[in-house]
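What follows is a set of notes on a single structure, which appears directly below.
The other protein chains are all here in position, but one chain of the complex has been omitted.
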Amino acid sequence: MELFGLFNYWVFALLLMVGFYAVISRPNLIKKLLGLSIFQAAVFLLYITMDKVEGGTAPIIQKGVDDAIYSNPLPQVLILTAIVVGISTLALGLALVVRIYEAYGTIEEDEIQQQDLNR
Amino acid sequence: MITIVFGVFLLTLLLIVAIAIVREQDLFTAVTLMGIFSLLMAANFFVLDAADVALTEAAVGAGISTVLLLGALALTPGRERSIPKGRWLALVVVTLTTLVVVHATFGNPRLGDPGAPVHQHVAPWYLEQTPELIGIPNVVTAVLGSFRAYDTLGEVIVVLTAGIGVLFLLGLPGAVGERRREELALGRTYLSHHLVPQVVGRLLIPFILLFALYVQFHGEYGPGGGFQAGAIFASAIILYALIEGEREALTVISPRLLVWMMAGGALLYGGVGVVTMLLGGNFLDYSVLAEDPVKGQQWGIIVIELGVGITVAGVLLAIYHAFAARGR
Partner (left out) sequence: MSLATQLPALQVAVPLLTAPLLVLLRGPGLAWAAACAASVMAFVIAISLTASVMTTGAISYAMGGWPGPYGIVLEIDALGTLVLLLVTGASTAALLSGRASLGLDIDAGRQHLFYAAWLIVLAGLSGIAITGDAFNVFVFMEISSLATYILIAAGPDRRALTATFKYLIMGTIGATFYLIGVGLVYMMTGTLNFADMESRIADVSDQRPILVAAGFISVGLALKAAVFPLHLWLPGAYTYAPHVVTAFLAACSTKVAIYVLLRFDFFLFQDNLVGHTMQFAVFLVPLAILGILVGSAVAMVESNLKRLLAFSSVAQIGYILLGASFANEAGLTAAVAHMFNHALAKGALFLAVAAIAMRVNGLRLQDIAGIGRRMPLTTAALAVAGASLVGVPGTAGFVSKWLLLQAAFAQGALGIAAVVVVIASSLAAVFYVWRIVECAYFGNAQAPGDAAAVVTEAPLPMLLGLWLVVIANVYFGLAPELPVSLAESAAADLLRHVP
């Protein structure tokens, strides 16, 4: 039990690392956005891990059950918001990638920089 | 115990999939893996007792974002071209960040510890007061729709902004054609000649729409609400567009209507805020909406959730059409 008590947080840290690495090391713009999505998803995991209470259930109050333990609703609300922010960022990023491809003929960052330098 | 084992299993899979996404050079495969990643994440959220978030992650992460990524991939090269070698600086920065985070985790409360500070202060108040002040069972909806309604309004605006941005960058869908219906019929190039998806899809669409309505209006009692419903509604229409061609879908919901949905939902939400002000309350204080403050809260939540659903569905569809229309 004790051993696994922090496991979620370690996975959060590792996912953060995987996503962040993809964002800063990959020149492909779509790959960067995928990395960014993993990076954001890691944070969702951090918040949702906080909300768990041992022996609890989803915070939907049932009538007539007095001794129920509910998980924390607040991180869930925050992450609902964050998920929506994430998809919005992704959509805007993808639209930019499409326009960049139309303008440059490539979506590899190094090649784009090369083209800008040659002008 | 069994949930912990299951959780560890899911998280390990999640990590493996994430690494596979980064390593995979074929972007189509990477995007498919991303869908799997989101589904695993949703399953994980469910294990952690966050039903609303799980539903949202499944609908938005696994559903809509995969569609958008595929839509963008259709317009751009599907393979990563260059793989740089030895980005040591990146690796060092990332490893340092991770070590800092891992360092922090040793001060974190253990998973599920009921004595953790997060479960002591604000959260119990929500759980205790919601039945009394709002009178609905789903506390997540109560916090989202009323206690933190201002955040949720902001969130709707974020979605609207994404819609505005995509329309600004890629153009209004169907702006090419306020064309006639006969011409639209010629646009049938999608899956219309594949019998199995067509039949299955046509059977599914009504049920998906019904489910969207259920999620929309049952959000006070069970997991669900405007965001999830909007995403599910949009996915039904997108499925229709995939089967019948997106021009056919644009005759069902015209581009003009999409723009009205985008803006209308946000305005409906904001309108509730303005009405509460005119009735003498603070911005988004629904208790002034009816004689009985609890009834007022419930009315307020229903209306703003509807606004959320309309905007989310409108924006997601508009974005889908913008990508699809860019292809030709």
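As written, the chain order gives the labels A and B, with residue 1 at the start of each chain.
Just so it is clear, a residue touches a chain if its C-beta (ideal position, glycine included) is under 8 Å from a C-beta of that chain, and two chains touch if they have at least 3 such contacts.
What you see is a predicted model; the values in this text were computed from it and never measured.
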| item | value |
| --- | --- |
| Identified contact with the non-displayed chain, of B:L13, B:L169 or B:V275 | B:L169 |
| Per the touch definition above, residue among B:V101, B:V140 or B:L242 touching the missing chain | B:V101 |
| Hidden partner interface residues of chain B, rising order | 100-101, 103-109, 116-123, 125-126, 129, 146-151, 153-155, 157-158, 160-162, 164-165, 167-169, 259-260, 262-264, 266-267, 270, 273-274, 277, 280-287 |
| Sites on chain A contacted by the missing partner chain, in the whole complex | 16, 20, 23, 29, 32, 36, 39-40, 43, 46-47, 50, 74-75, 78, 81-82, 85, 88-89, 92-93, 96-97, 99-100, 103-104, 112, 116 |
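FYI, only the chains that are shown with their structure count from here on.
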| item | value |
| --- | --- |
| Distance from chain B to chain A - Cα centre to Cα centre, in angstrom | 13 |
| Chain B-touching residues of chain A, taken from the complex the two chains share | 1-2, 4-22, 24-28, 30-31, 33-35, 37-38, 41, 44-45, 48-63, 69-81, 83-92, 94-99, 101, 106-108, 110-111 |
| Of all residues in chain B, those that touch chain A in their complex | 1, 4, 7-8, 11-12, 14-15, 18-19, 21-22, 27, 30-31, 34, 37-38, 41, 44-45, 48-53, 56-57, 60-61, 64-65, 68-69, 71-73, 75-77, 80-82, 84, 87, 90-91, 93-95, 97-98, 101-102, 105-106, 108, 110-114, 116, 118-119, 122-123, 126-127, 130-131, 137-140, 142-144, 148, 151-152, 154-155, 158-159, 161-162, 165-166, 169-170, 221-223, 227, 312, 319, 322-323, 326 |
